[in-house]
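I have a structure here, written as C-alpha cells, and I will follow up with some questions on it.
Removed from the display is one protein chain of the complex; every other protein chain stays in position.
Our next item is chain A:
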Amino acid sequence: MITVDRPTRTRSVASKQLFATVLQRQGAAVVLVLVVAVSWLTFPNFGTVDNLRDLALQSSFLAVIALGMTFVIITGGIDLSVGSVYALGGVLAAYGSQWGFFGALLLPLVACGLIGLINGFLVAKTGMAPFIVTLATLLFARGLLLAISHEGSTTYKIAADSAFLTLGRGTFLGIGYPVYIAAILFVVGGIVLRRTAFGDTVFATGGAENSALLMGLPVARTKMAVYTMSGVLAGFAGALTAAYLESGVTVIGVGTELDAISVVVIGGTLLTGGAGSVLGTVVGVLLRDVIQNIINQIGTLDSNYQAVVSGGFLLAVVVVQRVLARNRERR
C-alpha cells in the first residue's frame, strides 16, 4: 500500500512517508514505553506492584468504552453519547441489582444497547451526521439518568452480599476482574476487527463508503452494529464501575466521551475513518492514565497539567495524521 507502483517518487519521500506512518501508528506506543521507562527509574513508587495494579484497574473502565469508540471512529463516525450512557449503565446496574446478578447485568446492557441501536439506525438510515445524532442521545441518556435517580438525589446501592459486586471488586492473582474483562474484550475486538468479514466492512465503510456500497457491502447494517456495540460496551463499563463503586453513582461520565475519543485518536486511529487498531486504543488509554499517575507522583505539579499534556499530545497526533493524509493525497 505504501510504495511499489510509484516509480517516480524519490526514495526520500518514500522514507518520509514511511516514517510518518510509523509515527502515527506507533508513536503513542513509543512514547508510552519511554514515559514508563523514565518514570520507573525516576519515581521509586511508580514501579511498585500496588501502583501498577491500581493503574491497570483504573484504565480498564475507560478502555471498555474506548473499544466501542474505536470501531465507531474507524467507520468514520463519532459517538458522543458514551459518557452519558456509561453513567446510565451504572445507575441501571445498581437499580437492577435488586433482581440479582443477571438483573444488574442485563438491564444496563439492553437499555444502553437500545440507545446505541437508535444512534446506529439514525446514522445509517437517515444519513444524519453522527455528531448531532449522538449529541441528542447524550442529552437523552443524561436526562433519563436524572429522572430515575430523582435529579441525582437517589443513589441506588448494590447490596453488600450481591454476587454482582464480585465483577468489579473481585481479584485474581491480585489483579482486579475488570482488568481481565477488558483484556478479553480487547482480544475479541481485535480478532473481530482484523480477522472477520465484519471487520473488513468496518474498515471499508470508513475508508471509502461509496466504494464499499458499490461493492455491495452491508454498510448500513455495519454502522448500526458498531453504534449498538458502542452503546452496549459503554453500558457494560458503567455496570462494571457500579460493581466497583458498590453503587450507581450519578456524577460519573461527564466528559468521558471526549476522553474516549482522545485516547482512540492518540492510539493512532484516524479520526476520518478507515484506519486504526484496538491495540493502539489500549496504548492510548494507558498513556493517559500513566501521565495522570506521574503528575501525582511529582506531587508539586498542578493536576491541571494532566489536561495540558493530554491536549498537547492529542494536537501533535492530529497534526501528524493531517500531514500523512496530505502526503497520501499528493501521491
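Assorted remarks:
Rule of thumb we're sticking to: a contact is a pair of C-beta atoms (placed from the backbone, for glycine too) under 8 Å apart; a residue touches a chain by one contact, two chains touch by 3 or more; residues count from 1.
Here, contacts and distances are computed from a predicted model.
For the chain of the complex excluded from view, the name given in UniProt is "Ribose transport system substrate-binding protein" [choices: "Ribose transport system substrate-binding protein", "Cytochrome bc1 complex cytochrome b subunit", "Deoxyribose-phosphate aldolase" or "enoyl-CoA hydratase"]. The chain that is not drawn here is touched, among residues A:Q26, A:Q98, A:T155 or A:N327, by A:T155.
Of the candidate positions A:Q17, A:S39, A:Q58 or A:S162, contact with the unshown chain belongs to A:Q58. Only one residue from A:S247, A:S262, A:S277 or A:Q321 touches the chain missing from this view: A:S247.
Touch with the chain omitted from the figure is made, among A:T126, A:N210 or A:N304, by A:N304. Listed by residue number, the positions of chain A touching the unshown chain are 45, 48, 50-51, 54-55, 58, 61-62, 146, 149-153, 155, 157, 169, 241, 244-247, 249-252, 254, 289, 292-293, 296-297, 299, 302-304, 306-307.
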